[in-house]
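Report on one structure; see the data block that follows.
Not every chain is included here, but those present sit where they belong.
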């Protein structure tokens, strides 16, 4: 009912803070868990491999929105008294770990086989082999795709709005509810997303080009 | 948790709407505000505890209560038979009129006149239920995430009418003065405090609180402050919606 | 006579190894024993199983039947046996397989630190010693990509030596190198041999074989066809296949 | 907590779930076709020699890929009518999905087009073929084959994105789920069931793509 003033804009920026925080939580949680997924996916144990490929198929094959709903309501059913934060953090971690796990599996497999054999021949154990030899190389290979997914994740946090989380999009909805100018508000919200995501996208594709050249 | 446990804990978690001004909304400084927030704050004071608000989306209100995420709902819950099967209502403490809003230029007198129209409502709200019951079989109902989207849909011409509450007139005027008006009143609903089924202590605490603020005039003051209207008269009973735990 | 695996000084003993890749019989009943300090050159046509054989010794491949004993440790598939054996056996690959994200020095200190638990200072001292040994100490802070192929292979040798293995396996260590670089790697290997290192070396560098090998073993189709001292092997090979093979190889030199 | 699961209330609404699923599949397929079309035309423009043709496409791709779908669909549904373009929710959803998927498709297909050797194109010209024919007959098919896996996963993602269309009241599976939830209050059961349905739908989509590839891209390569 009012114009969009400083207060409203600050409120949207408050939402931005949560958006960034959610993305970071998703990325860190998904990253840590994603490494485990990637390792399990490349494990020699068939059962572990099949189980993780099921996990990946599940989280890549269902909408993030539904994952948020199911975790949000499901966690409460388990009798764990959690706030929206934890539910959303869990959902983003699961979602991100499936995607990052799959990206990193690809890059682990892209590390030349000889590296693994050389590490084996030196008597290195699994943990050292992965930590010291394979993963550093794999993570470098995966950088463009990883950054690409980070952009997706930042945009994906907008769905947390639907379970009532006041991040950027939700803040926009609230302001548009109060000012009745959804177009202007969502224009601003869209612009803010663009300002965060665009440089990241460019970093990612820049890295990709540089690596493509290095291979040639 | 029981009332006594909450008193011991010292904090009451209230489920409330976060984006439904003036009922319950998070204001621009990030604080919970609105009619329900004022009432709930009074209630917490009555219990002698601090209040903590949990803003909920329309569809999450009942699950949040039944799964124990919140202790009590001051969440603009219109009292319906359906919902009374899932939660325990108190006596009503607010009233709401649900009507059809459309352009002045459109001649609408009765539900039959909107046959074939597209009508917008906020998803899972009492408007949704009222409009669906009244004209759902002849008109197309479009369900949006919230009031803002619903009103925007009418202004953008995406729907020809919307099911709204008493505040819609004011908001539509703000967006486009003199264009829209209220056409048909579908129903008057009353809001009650929501507690979990069978939990007598909560229900009694809510009811005696409502009696007290009615008598003291505090309810009237808050109603005037937020709605700009005098305190409506509330019915003593509503069929199939018990106000007390039996 | 040569397969007397109970000899006091026997370091490696292979008994009736059988190895299949799916339905393909890659190693057929291989028996071989290697004494301490012995230098063995393994040759034979492509696909004859040379790489497979030395990879089995190092547990990089699993065998379906037979026995592998290194320094008294039976390779029984247990993690402990694999660990013990890999500590005694160093390996150098055709394609170097240096770790590209580590400096030369880091390549050399990794395994001692992680596997033996050597402290960093000691590990670096050791690494410098062996880098010196292969005459490449001045490159210690460089990354593999900054080195020539010959230099990379010498680093790979130093890296394996840092684990102070009892035996070194070489799988065609010079065949990915430009001709000028072959000599520098061969010289390094000859030096090692002189110092008494036990070695099994897959190579077609016959000059090297003549100079250092105690025995030359000829494989074909997964079998050991012939084994002999180099002077005998080159002058009077017994089998037709050996003769044909030598004819071809020597024609190119 | 003494919560008892009751899927019965959800299964009673199976017909709605079925219609919702068909809505989702319909939106997804239509969105994909549009995305493919935008992708192909966009690539033709993106690789044009004229900067004035190229620039808007680059801008389009950057904006769409760096803002959330939710914001995009709101914009089309609520903003375009103010400029006189009023689209119903279904059409809006299809267009939004097509635009979103199209922006990604442009970048993916461009990668494929660039992988087609210059010699192929010259051979086409030398045979007297015109530019359009060369692009359509000689460049496009090998390009699509080269990028088929990435295009597939992008399109499966598009299928899942249809769930967001519920916010403009498009009729699809998530809307149906929210209706059922608001009637039954069986939130967990509803969303659990619907998640399973989405999994089936996306698996079917992948199967469909695998079939198309087997029939369409069956020429041998070295």
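Here are some notes:
Going by the order they are written in, the chains are A, B, C and D; count residues from 1 in each one.
Quick note on the criterion: a contact is a pair of C-beta atoms (placed from the backbone, for glycine too) under 8 Å apart; a residue touches a chain by one contact, two chains touch by 3 or more.
What you see is a predicted model, and the numbers here were worked out from it, not measured in a lab.
Per chain label, the copy numbers in the complete structure file are A x1, B x1, C x2, D x1.
Basically, only the chains that are shown with their structure count from here on.
Greatest centre-to-centre distance from chain C is found for B, with centres as Cα means. Simply put, of A-D and B-D, more C-beta pairs touch at A-D. Centrality by Cα centroid goes to chain A. Chain centres here are Cα averages; for chain B and chain D they lie 38 Å apart.
Centre-to-centre separation of chain A and chain C, using mean CA positions: 45 Å.
Distance between chain A and chain B, defined via averaged C-alpha coordinates, is recorded as 36 Å.
Shown for chain A are the residues in touch with two or more other chains, namely 73, 77, 162, 182. Among the residues of chain C, none is in touch with two or more other chains.
Because contacts link the chains in a way that matches no line, ring, star or complete pattern, their graph is best described as other.
Interface note: chains touch in the pairs A-B, A-C, A-D, B-D. Within the complex, the chain A residues that touch chain B are 1, 7-8, 10-11, 14, 73, 76-77, 81, 83, 162-164, 166, 170, 173-178, 180, 182.
Residue ranges on chain B touching chain D, taken from their complex, read 59-60, 62-63, 66-68, 82, 86, 120, 123-124, 128, 142-145, 149, 152-153, 156-158.
Residues of chain C touching chain A in their complex: 58-60, 83, 86-87, 89-91, 93, 95, 97-101, 110-111, 114-115, 156, 159-160, 163.
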